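Chains shown are a subset, placed as in the full complex.
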Amino acid sequence: MPEGDRMHALVRRLYPLCRSITGDGVRETLAIVGEQLDLTVHEVPTGTQVLDWTVPQEWNIRDAHISRDGERIVDFQALNLHVVGYSVPVHRTMTLDELRGHLHTLPDQPSLVPYRTSYYAPTWGFCLAQATLDAMPDGDYEVVIDSDLADGSLTYAEHVVPGQVDDEVIVSCHVCHPSLANDNMAGVAVAVELAKSLRNPYYTYRFIFAPGTIGAITWLARNDAARVRHGLVLACAGDRGSLTYKQSRRGDAEIDRVLAHVLRDRPHEIREFSPYGYDERQYCSPGYNLGVGSLTRTPYAGYPEYHTSGDDPDFVTPESMVDTLTVCREAVDVLERNRRYVNMSPYGEPQLGRRGLYESLGGRSDAKDAQLAMLWVLNLSDGDHDLLTIADRARLPFQAVAAAADALAAAGLLKVG
Amino acid sequence: MPEGDRMHALVRRLYPLCRSITGDGVRETLAIVGEQLDLTVHEVPTGTQVLDWTVPQEWNIRDAHISRDGERIVDFQALNLHVVGYSVPVHRTMTLDELRGHLHTLPDQPSLVPYRTSYYAPTWGFCLAQATLDAMPDGDYEVVIDSDLADGSLTYAEHVVPGQVDDEVIVSCHVCHPSLANDNMAGVAVAVELAKSLRNPYYTYRFIFAPGTIGAITWLARNDAARVRHGLVLACAGDRGSLTYKQSRRGDAEIDRVLAHVLRDRPHEIREFSPYGYDERQYCSPGYNLGVGSLTRTPYAGYPEYHTSGDDPDFVTPESMVDTLTVCREAVDVLERNRRYVNMSPYGEPQLGRRGLYESLGGRSDAKDAQLAMLWVLNLSDGDHDLLTIADRARLPFQAVAAAADALAAAGLLKVG
C-alpha cells in the first residue's frame, strides 16, 4: 500500500476510539500504533506529582445519551464528541430547561458538534449540533452518562531509534483527542511512518505519544530534558492547507533554521513562538527552553472544522500527510548532516585543482554548484558557521553544501570544528 | 470647566507675556502656573557658570516701536514678537535704508511676523510683516527700544510629585518664547494638567519649567542627573497635527518603548533622535545620555506658523491638548507598572486551573486576552523581559499584561526579578 494510503488507513482506524487524557481509549490507540512500532508504554499512577501538576483520576466511559420517549436524540455510540470529556456519571430525567446549562453547541456552525472537556472541574455535559438542539421540544429527557472516574493511571508511550550519539531529537504527538482526525491522528500517522524509515541515524530519535499538556508535563518530569537537542511537535498534519512552522521559543534554534531551509521553496508560513497551541508550550517553558518547534499544516485553531465533528477522516488527505512526512524527512536529513567545520588551509584558497576537486579548464563563467559549494564551505568554515548557515548564505541546497564538505573533509581540508 | 477648555484658557492667559531666557516675563509666567501647581522657583545670578555656559545678563523691556510722524508703524505693545529678543536699548531717528539692516521679515509669508532673538551677540532689531515693510515709504523713522540688559538672574521653576522611589521621571517645558502659543504655552498647559492628576506615584515626577537651552543647562548643572530614569520634553503640544515622538539618543530606552506602545494604535510618527530641536538636546548630550524623548504634535519647525505670529492661541485647540495629555497619562500608566518579573514555576506551565486562573471548560479556540496574557507573562518572565516587552511581543494591551502579572504574583507564581 502506498505510504499515503497507509497513513490514511491508520487515521480511519484510530478515529472512532474515545480517547481522553487518561483511560482505555489511549491504551487502545497505543496498542494499534504498537503493531507498527516497537513501543514502551508507561503507566503513571493517579496522584503522582509531575512538576506543578498531579496525575488525575482515570476516566472511562461506556455509554451516554439524551433520550426522549426511549429514542436516543444525542448518542455517544454514534459520535464520542457528544460527551464532554471527563464528565462525571449521571442518570436523571430532566426538563429541557434544566438540561440547557449542560449543553454545548456552535450557534455559528449549526450542523457541527463541538469538542469540549472538563478535566479538572467535576461536571458533566453534552455537545451537540445547534440544529439538533433547535429541534428538541420542551418536556422531559432521560440523561445518561455511564462513565467512571477512579484511581488508575495516565498512559503514554515512547518509540526510540538509537543513534550514534545520545543527543536526542524528539517528535511529540498528542493522543488525547477523541474522534478528531486532523487533530491529531494525522500527526500520529505521520510520526509512525517517519519512525519506520529511520536507519542508523546520527542522533537518537525519540517519538513521544502522550496526552496533551499533562502527558508532556509527565514526560518532562520523568526524563532528563538536557539530552534533547532538537524537536518537533507534530499536529494537524493532514488537512489540505499548506505547511506552517511555529518556531521554538528561542527563535533561532537549529531546528528553526532547518525548517526555514526545508520550507524555503514550498508554500508555507513561519510563525514566531507563542505560548498557546500544542505541547511546544511545555517543551518551550522558560525553565526548559528547548529547541522544539511545531509543524502543522493549517495551524492550531486556524480552520472552521477545528475541534468539531467536521474534523473527520475525510478532512485529511493521503497527499497532505505525504507532504508533511516529506518535509519531516528533509528536516531530518539536514539535522543529521549539519556540522560546524574548520578550514585547515584558511590562508588563501587551497589549490583544489591538484586534489582533483576543481575543473582544470579556466575562464568559463558557469561555475557548477559543486564548485561554488566547495568555495563557500572553505570560506565560511571558521568555526562560527555550520553547513546550514553556509547553504542559506550561499543560496545553495543544503545537500550540495554537505556533499562539498564531505569531499573537502576527505581531502583533509576540513575537520569537524 | 472641561480639561481642554481649562488648558486653552491657560494658553490664552500666558500668551501675551513677553518671555525671554531671563526677565520678568518668565517670572510672571511662573507666577500664573504657580496658581495651579506648587512651584519651587529658582533664581540663578548673572555670571554663574553652568556647565560650559555662563548665565547672561537679565533682559527686560518696557516698550518699543518704529514710528513715522508720531504714528507707531511697528509696535511692541501690539505684539511682542516685533522686537528681537535681547535687543539692546536704542532711541534714534534713522532713514529707512539705515534701518533695513535691523529689520527681519518673512518674504515668503508676507503677512506674518517672525520670531527672532540675539541672546549672546549684543544688537537690536525689529521683526515685522513683509507687507508692513513694503508699505513703508522712504524717509525718517523714530526707532525706540526701551529695554535694559543688566546683572540679575535666570529664573526657572520645578514642581515635584514625590513617589515611592527616588528615581525620577522628568517632564520639561521651555518657557522662554514670547507670544507663541503652540511653542510652548500649550506644552506648559498640558504639563500642568498632567502634574495635577498624579496621585502617589511609584516614581518621583519632576516638572521643569525653564528657558530653552540655557535653562536646561542650568538645571543639569545644579542637579544630579543620575536620578533621572525617564523623561519627556513637551513642546508644540496643541496644534491640529497628529503626535510625533522623537526618541531619546539611546533609541531603545524604556521611554522610547513606552511611547511606541502607547502611540501604536493612533496616527503618529516616531523619529530617531537628532541633536536639533528642544531641550532633549541637553538631556541627551553624550555625557548624560538620559532616557529622555520629546513629545510634540507637529514637530519642531514642521509647520508654516512655526516661530511666527501665526502661532497664536487660535492655532492650538482644546481637543489637541486633551489628546496630548491622554497620551502622556497612558505613558505614565505604563511606566508606573512596567516591571521585570521571574516565573517561580518555570518548568512546564503551572496548573493555573487549580488556582482559579484558567477557565475549566477545555476545547474552545477563543482564548481570552486575560488567559493569553497569563501564558505570555509566565513564558517570558525569565528576568530578561519586562512587561512592556511581553505586551509588545504578545500584541496585547499593556494593561492586560500588567493585570495578568498582578494575578500571577498574587498566586505566588511570579516575583519581581
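Residue numbering begins at 1 within each chain, and the chains themselves are lettered A and B in the order written.
FYI, a residue touches a chain if its C-beta (ideal position, glycine included) is under 8 Å from a C-beta of that chain, and two chains touch if they have at least 3 such contacts.
Keep in mind it's a predicted model, so treat the numbers as computed, not measured.
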item	value
Subunit count for the whole complex, all chains sharing one sequence, 2 displayed	3
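Here is the rule we go by: only the chains that are shown with their structure count from here on.
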item	value
Distance between chain centroids, defined by C-alpha means - chain A, chain B (Å)	54
Complex contacts: residues of chain B adjacent to chain A	343, 345-351, 353-354, 360-365, 367, 372, 375-376, 378-382, 393-394
Sites on chain A touched by chain B in the complex	51-53, 84-85, 114-121, 123, 213, 216-217, 220-221, 249, 272, 274-276, 281-282, 284-289, 300-301, 306-307
